[in-house]
Every structure is written in structure tokens, then in C-alpha cells.
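Here the complex is missing one protein chain, while the rest keep their positions.
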Amino acid sequence: MSYTVGVDVGGTKIAAGLVDEHGQVIARERTQSPATDPKQIVRTIGELVRTLTDSQPVEAVGVSAAGFVDKARAMVVFAPNLAWRDEPLKRFLEEELELPVIVENDANAAAWAEFTFGAGEDVEDLLMLTVGTGVGGGVVIDGELVRGGFGMGGEVGHITMVPGGVVCGCGNLGCLESYGSGRALVRVSRELAVTDPESAKGLLARAGGDPSKITGPLVTAAAQDGDPFAVARLAELGDWLGQGVATLTAVLDPNVVVIGGGVGEAGALLLDPLRESFERHVTARGHRPMLEIRQARLGNAGGLIGVADLARHR
Amino acid sequence: MSYTVGVDVGGTKIAAGLVDEHGQVIARERTQSPATDPKQIVRTIGELVRTLTDSQPVEAVGVSAAGFVDKARAMVVFAPNLAWRDEPLKRFLEEELELPVIVENDANAAAWAEFTFGAGEDVEDLLMLTVGTGVGGGVVIDGELVRGGFGMGGEVGHITMVPGGVVCGCGNLGCLESYGSGRALVRVSRELAVTDPESAKGLLARAGGDPSKITGPLVTAAAQDGDPFAVARLAELGDWLGQGVATLTAVLDPNVVVIGGGVGEAGALLLDPLRESFERHVTARGHRPMLEIRQARLGNAGGLIGVADLARHR
Amino acid sequence: MSYTVGVDVGGTKIAAGLVDEHGQVIARERTQSPATDPKQIVRTIGELVRTLTDSQPVEAVGVSAAGFVDKARAMVVFAPNLAWRDEPLKRFLEEELELPVIVENDANAAAWAEFTFGAGEDVEDLLMLTVGTGVGGGVVIDGELVRGGFGMGGEVGHITMVPGGVVCGCGNLGCLESYGSGRALVRVSRELAVTDPESAKGLLARAGGDPSKITGPLVTAAAQDGDPFAVARLAELGDWLGQGVATLTAVLDPNVVVIGGGVGEAGALLLDPLRESFERHVTARGHRPMLEIRQARLGNAGGLIGVADLARHR
Partner (left out) sequence: MSYTVGVDVGGTKIAAGLVDEHGQVIARERTQSPATDPKQIVRTIGELVRTLTDSQPVEAVGVSAAGFVDKARAMVVFAPNLAWRDEPLKRFLEEELELPVIVENDANAAAWAEFTFGAGEDVEDLLMLTVGTGVGGGVVIDGELVRGGFGMGGEVGHITMVPGGVVCGCGNLGCLESYGSGRALVRVSRELAVTDPESAKGLLARAGGDPSKITGPLVTAAAQDGDPFAVARLAELGDWLGQGVATLTAVLDPNVVVIGGGVGEAGALLLDPLRESFERHVTARGHRPMLEIRQARLGNAGGLIGVADLARHR
């Protein structure tokens, strides 16, 4: 059996796992992320990996992070939450660990994991959307992860939905992320709780009467209890995401679309409206075999599992 | 030297060429297309191919057409202009020709030609848009043509630009094709010629004073002569196409975008506004290496050359 | 008691009524409209009026038609369905009838009727939308009908909802009429019946299985019987109209909005979603007294009653 380590570097914590060739996580470690000091992050990753590989030698290490990674999977070109700019992470870590290292965007890694071991393991062409605070994603075509000509492909949250639309964190107007993300869910819920407190009263009660205390998990919990206001908010999100998946399908024509991320865990409350919207908006309806839209299976371990597997097949 | 034949089946004519392994067209044949009779089309293709291969044996035959082709490149699932529905073209032609045959979407074939022998021969990741009556296109990632999980990928003209927008021939509202195609160019030019004849007077004079006589080539010719109204129409088209390329780049991150098709031949009049619009709309501006947007080099022979090459590497 | 005659000139028929000063229609006449011959229309109106006034002298005659009427209420500047261009209708009719005549846009006349005798008789500021094949309307401010500086005000169906949106009959893109009219209801219902026949099966059954047989009254009837597909179509229409009313309210701040026209007779199926959409989209929510949105009371006699009253107060 061959083993690799996957490391998922987030803004507040770093998680690492020893992963076998079936995508099983044999052992895990986790620690706080020293987010603002690149060198300290390298040392922290080194410690986590050494702990995991103490009694089990591994072939390689994969590191995933939210940000742009170059085509050679060596450099983090830009990672807004980690203060990384053109950070040669592969070289630093290979010096630290004396093991082969690859670096990958976290949503790409999660897509790869779902493709290899999860909700898309039966197909060759997959599109994944991770719906969390933002909207990320990854694309697999003919069994290969799409990294793009410069390593920046798969930014599915930044297709434009509305020209002149809501400002996105990327600087553009009207990105899918501006309408289909957890941040959008919270923004709209809070606005309506202020302007239409009667309709939002159930959700407001859960938030102690304070609109600014409304969070994504609170909306999902209320929707799961049948609160019509919260159900409507998730349905709106699903409607936008379905329109986005329709546009992406015109270009990519995947066999399966996998919806993951924290908001994606809302399940049918999000996925049913998403499917309905997709079916109304996809081009050449009635002339194409219908893809399946499925929920992710690997949860938030996906990134770590995916990047460990990508390191194996580097 | 190895030879193959490429056949481009259009709504009104069928063109065929004997192509060598450098993409050179050694000999050509062309005839009227018996568009409404699938069996007659097979026979006509057979005659063209036999003429071309009379003195020069070939390895294989590639056939391109505007329409959806299945994943196996054997069946035309839907071709609106050719009255084909689930047409097993590969099997019929292999029986007719006793040669290996592959079938491909025409815009995919053109993209492959530009990638292999034309404006994108120096890169591995290419996006092509063919701007003609409609907007077609093709995508090459890591040196492979993207065909999609069901063979229907690369329909870049059918990404949604405007929710609730102008009706598209595909049944959707607001597709890129509704704003960035030759048909859109003509529609807008005619409307404005009716409602604002003073501004359009130069173009109207070329159309004999009749707005319904305004055509795409007429607008391009007027623009090339400096007519400000016509220049503005092509700039609008470029603006929409630049927004579309920006969305496609978020997903595909190509090294090079190639603009072809009849309207694409307007050159800088279309491409300069397209580039400017792209730069204003692409996500992560300033944090990504900038792709190049280039004009196609192979003209309308691209489809034929591309499908001949795809047949060689079947 | 004072009497006037109101005449409503439509594309296919002409209706006339003898109206008292309480807006009661005492007698009616109706005939086919010789739509393409302006002179014949004048003679036909003359015959209808003479029949009605045979035993009852009247003060004046008002004529309403779909089209632009000049500020002096004398000339039909443009009436697309009646082939009128700069037609001096007032002069021709006064010569024919030897009575004072005024001409008015039909939706303006209907708004005036609802304001004076119908759903808005208790307020001073009213906005009416007539939702039929198109979307017309009229505006009353401080008890006066808004005719506009050139007589062309109140064209509430031609505010832009979606930049670059669905083409409108007026030549613009994205007008309210493109989304909120009976024509839009039919267009969307037919499209979906083709692309998603399963969801539309109830409606299709009523149309004998033929999507092109779907009409506005058919959708309304299906919705009244609880067909979920038809209910959803009217709710969409209401959603667009609510957004339009929100924009109009920012400018006009009416006390009451009256919804009339053939589609408006769908009642709560249209008005409830319209109200909900309005409340979500109106500016300064929570800081403004809420207007009421009411159904029209006078039905399709409104135009005739309104123009008769406007003739009285000429």
C-alpha cells in the first residue's frame, strides 16, 4: 500500500492527514494557522507532516490552499487570506521535508477527491461547486483536472451572472459568488430581516432579534425546521447556482455536477431548486442527455484527500 | 507523408479537402448540399471523397458539421440546419467509403486547426470563438480538445450574459450569441437605422436606403472605411464578446483566445474593443498573467483542416 | 342630468356608450372596426354616436384609442393597430357630429375611469396598469390625469426592466411589457411547454397537446383550477409587475395602484405575487406609508366610461 500526506492550509487552521491509495484517511493532525508569517507556515506544515510520517513513510506531500497556484504546482501566486504573493511553497517545503511536494488550489483538490473517491467516481467529466462563504469549484475533463494555461482555471464562482451586478470581492460586478454564496445568503437574509421583519420573524427569533446575528448555519437550521422565510432564501441561492451551472454546462458538458461546501450541506433544500433552475436555463434542453446534480460525499476532508491523491499521481 | 480527408458539411454546400500532416490542403472539392436528405448527403460526401482520393490513398476521413455530435464521434445527435436527428453518420460513411471516419462539431474542428496549425500553435490551452451568423467555439486544454462528457461541450455562444435577456435561437434568454454574433450586429444596426437614420446615414446609403438590406459584411465594410456608426456597432459587439471571454477565462484560463468566423475578419475593429472589454471584466485582474487575444489564421478552411487532423489522430 | 358619449376604438371593433355623470352606461352600441381606413372609421363612429344620441342629446363625445394622442387631445399622432399617423380625429369628428370631441389614449381613459368611479375613487394620486396583450397604464396626480408635455406620458409598460433584455414591440430591449404582459405569459408558457412538457402537462392537456395553442385565458383558467405550472407562470408575471410598480412608485408615489386588463382579471393569482414583489423592491421600505394595490372595478368598459367623463370635463 502506498501512502501520501495531504495538507489543507486555511486562514485560521492547518489540517493534515495520512491518506492511503483508496482515499482513506489513516491519521489526522490539526493546528492553528500562523496565517501572516509564510516562513512559520512552512515550519508548521513540516511539524504536522513529520508527526504523521513518524511511523509510516510516505511517497509525497500535497498542500492545498485557497488561492491561485502556478501551472507547475510549485508557487502560490496569490492567496488573499494567507498574505502569500508568489510564494515558492514547493521549494521551501521540499527543503524542509526532503520529500516531493505539490501545491494545489483547495477547490481543485476537493473536486479531484469527489471525482476519484466520492460523488463522481463513476464518471469521467465532473464539475464541482463548493458553496461556502464564497463559491469555489473545480473541473475534471476526460479524467484530468483542469488547471488552466496559467494554473488559474476552475474559478467557477467568478463567472458573471449580472452585468453591472452586485460587487464581488474579486473586484468585478455580478459574479456568481455575489449571488450564490453563503455570504450572499447572509447579506440578503439580514437586509430582509430589517426591511420585512414580519416575514423574517422566525429567523429573527433564532438570532435573538438582532439581524446582524443571522448566519448561514442559522438560515439552514431554520429552513430544515420548515421556516418558510429561510426555505425561500435557500431556494433563491439554488436558483442562482442553477443558472450558473447551466452556463458552465454549455462550455464543459459534465456528466455529473457535485455540490459541496458548508452551504451545500443544506441538501435538498438547496439542490432541488438548483436542479429546477438548471433545467429551465440549460441550452439545448431536450436535445442533450441530462447530467446528474449530486451532493458531495467527502465533506470538508475532500481537499486534504484530493491533494494527497494528486501528490501520489504528480 | 500521411494524408487524410476533411469534409465540412454546411447548410448550403459541402466542402472537402485532401490534407497532409502539416495541415496543408493539397486538393479541394466543393458541391451543393442536399441539406434535407440525410442519405443523399452520405452519397454526396462519398463522391467528393472518392474524387479526392482517386490518385492519393488516405488514412481516414473526418466530417464536421454544425450540430451536436455524440461522445464517440459517430452520431450527429442534433443538427438544426441539416434535419439530422440521431444520425449514425460514421457507420453510414464507413460502409460507403471503406475507410475509418470520425465526426466532429465544426467549431471544435476549427479550434483544433488553429491550435495545431494556426494562431494557437505555440500554446497548450486555447479558447476559440467563431463569430459568424452565430457564436460557436472550441476549447483545447492541455493539448486535448474538450468534447464534454456527452460530446456537447464548447458551446461558448450559449453562456448566459443577461438574465432575462434577448431571446436566443437555442430557446434561452440572454446568450452570448444574442449579443455578440453577426445576427446581433445586423439586428441592432437595422433597428438603429430605423429609429436614428441620421446617425446611420452612411450605412443606409450603402444599403440603398433600405434598413432591411443592411448585412454584416456591409457593416464591416463601412467600418473599415471609417464610418463612425459602423465602427460603433463592431465595438459594441467586441464589448459583449470581451465580457463573454472574461467569464470563459474564469473557468478555462486559456493561454490564447482565437477569434475567427466571418465577423472575426473585421480584425482590430472588433478585437481592440474586445480586448479592452476583456481587461475590464476578467476576474483577478493584476494577479494573473495576461492571455493573448489573437485573430484566427486559417480562415474558413479551419474546420476542414481541423477535422482532417482529428481523423488522423483518431 | 348631463350625458356624454364615450367611444372606444379597438383594432377589431368599436364600442360606444351613452354615459351619465355618475359613470353609468345608459346604452351601448358596438360594431366591427374598419381598421385600415381612417375615413371609414370616422363615419362608423358617427353612426354609432347618432344611434346613441337619437333620443338623448349629449354635451360632448370622447374617443379613446390605443396610440399616442397629442397634447391638445385632437390628433392621433401614432396608432400602430389603426394605421393612423397624425390623424386629425377631433376635427373630422366635430365636422361629422357637430358636437365637441376630445381624443384620449385608451389606457389613460381607463385610469381616469377607475380614479373617478372605480377602484381609486377615494384617493387623489393613482397609478393604473392595464395588463392585457401589452402593458398600458395611466397616472393621476393631485386629481389630474398626467398627459405629459407632448401628450405621451403614462407609457408605464415601456420603462426598462432589464438592460439588454427581451426585445419589445416598441423597438427597445427589456421593457416591462416584455416581461409582464399577456404576450410574455404566453411566450414563456409555450417555451416551457416545449422544453419541459412534463411540468406543463396539465396546461398542455387543455391545449390539446399543442404548445402553440396555449393562450393567456387558458393559463389563467388552469391556474384558477390549481395547476401548479400555470400558478407559477402568473406568479412570475406578478413578480415582474411588482418590480415595475416599485420603480414607478419611486417617481410617482401614488396612494393606490390599480391593476386592470384581461390578465389583471386573474385576481389574487396575479396580485398576491405582485404585492409581495413590490414590497421587496420599493425604495425606502419601512420609511413610507404603504400604498394599496387593488384590482380594477370597471372591467373593459373603463376606457369608454373614462373618455366620456373626460369629454364632459374637457
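List of remarks:
Labels for the chains are A, B and C, by order of writing; each one numbers its residues from 1.
Here, contacts are C-beta pairs under 8 Å (C-beta built on N, C-alpha and C of every residue); 3 or more make two chains touch, one makes a residue touch a chain.
Bear in mind the structure is a predicted one, so any value in this text is a computation, not a measurement.
Screening A:Ala72, A:Val167, A:Ala205 or A:Ala268 for touch with the missing chain picks out A:Val167.
One of C:Gly10, C:Gly62, C:Gly151 or C:Gly216 touches the chain omitted from the figure, and that residue is C:Gly151.
Mapped onto subunit A, contacts with the missing chain fall at residues 161-167, 171, 173-174, 179, 191, 194-195. For subunit B, the list of residues touching the undisplayed chain reads 163-164, 192, 194-196, 279-280, 285-286.
Those residues of subunit C that touch the chain absent from the view are 68, 77-78, 123-125, 139, 141-142, 144, 146-156, 158-163, 168, 170-172, 175, 243, 246-248, 250-256, 281, 283-285, 287-289, 291.
The working rule: only the chains that are shown with their structure count from here on.
Across the assembly, the mean Cα position most removed from that of subunit C is the one of A. Looking at subunit B, residues 161-163, 171 sit in touch with two or more other chains.
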